[in-house]
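A single structure is presented below for examination.
Below is a slice of the complex: some chains, not all, each in place.
Chain lettering (A and B) follows the sequence in which the chains are written, and residue indices restart at 1 in each chain.
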Amino acid sequence: MPHLIIQYSESLGERVNMTEFCAVMSKVMQQTGQFPLAGIRVRAHPMPHSSIADEHPENAFVDIILRIGEGRSDAQKATAGSALMEGAKSAFAAQLAHPHFALSLEIIEISKSFSWKTNSIHPRLKN
Amino acid sequence: MPHLIIQYSESLGERVNMTEFCAVMSKVMQQTGQFPLAGIRVRAHPMPHSSIADEHPENAFVDIILRIGEGRSDAQKATAGSALMEGAKSAFAAQLAHPHFALSLEIIEISKSFSWKTNSIHPRLKN
């Protein structure tokens, strides 16, 4: 089930390997023990147009949304969110060292009653 | 009002006509009888970076969010969601036949109090 969706300033893609960042975030999710591997879908996409804060040309952002199924405790969500945030801070340490970077993360729950899914990866990874 | 937003693995775009898939989803929405044609906005955009499950190179996903106005009954939402899911399963039957594909759909309601809209298509389609 879990979806991790990363939006980022297009210019950042020239300096950071975003596919690698997706893999890092997946690893963090796996290490929480809350998310079966077969359900993890991390993805990132650049924003070609933006206006960030005072529009300094160095300004950039990364905004992450984790969408998960209902049912985890508040403590579990806090643990997952903190772990992901620490992973992201490490990945963007170079950016955070300069006064031009904004990083954010939110966890949103997916309604059990109004969601549908089918996943042909699950049976393979259970083998 | 209704928005259908499709995120998909970029690699999938080489094998599936995503514009056509948008048209298929629109047809399903129209057939539910719940959504006036002039308000339907289906769109799809690729994710250039991702880490899906065990990162098998064949892994791919399609994730769909339907955003609709408040006011429909639970039964109506279940009917619309099931119909869209069936449409998507048919469109991606070739992918679901292999153990590398994850498909998901969620319905989210748009707050009546905190949304605004103007649509110059409506008057034309009422003629």
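Criterion: a residue touches a chain if its C-beta (ideal position, glycine included) is under 8 Å from a C-beta of that chain, and two chains touch if they have at least 3 such contacts.
This one's a predicted model, so the numbers in the text were calculated from it and none came from an experiment.
Visitor: Please give the number of copies in the complete assembly; 2 of them are in place here.
Guide: 3
By definition in this document, only the chains that are shown with their structure count from here on.
Visitor: Once you find the CA centre of chain A and the CA centre of chain B, what distance in Å lies between them?
Guide: 21
Visitor: Going by the contact rule set out above, which residues of chain B touch chain A in the complex?
Guide: Residues of chain B touching chain A: 7, 9, 45-56, 59, 61, 63, 74, 77-78, 81-82, 84-85, 89, 95-108.
Visitor: Can you tell me which positions in chain A touch chain B when the two form their complex?
Guide: 1, 3, 5-6, 18-19, 21-23, 25-26, 37-46, 67, 110-111, 113-121, 123-125
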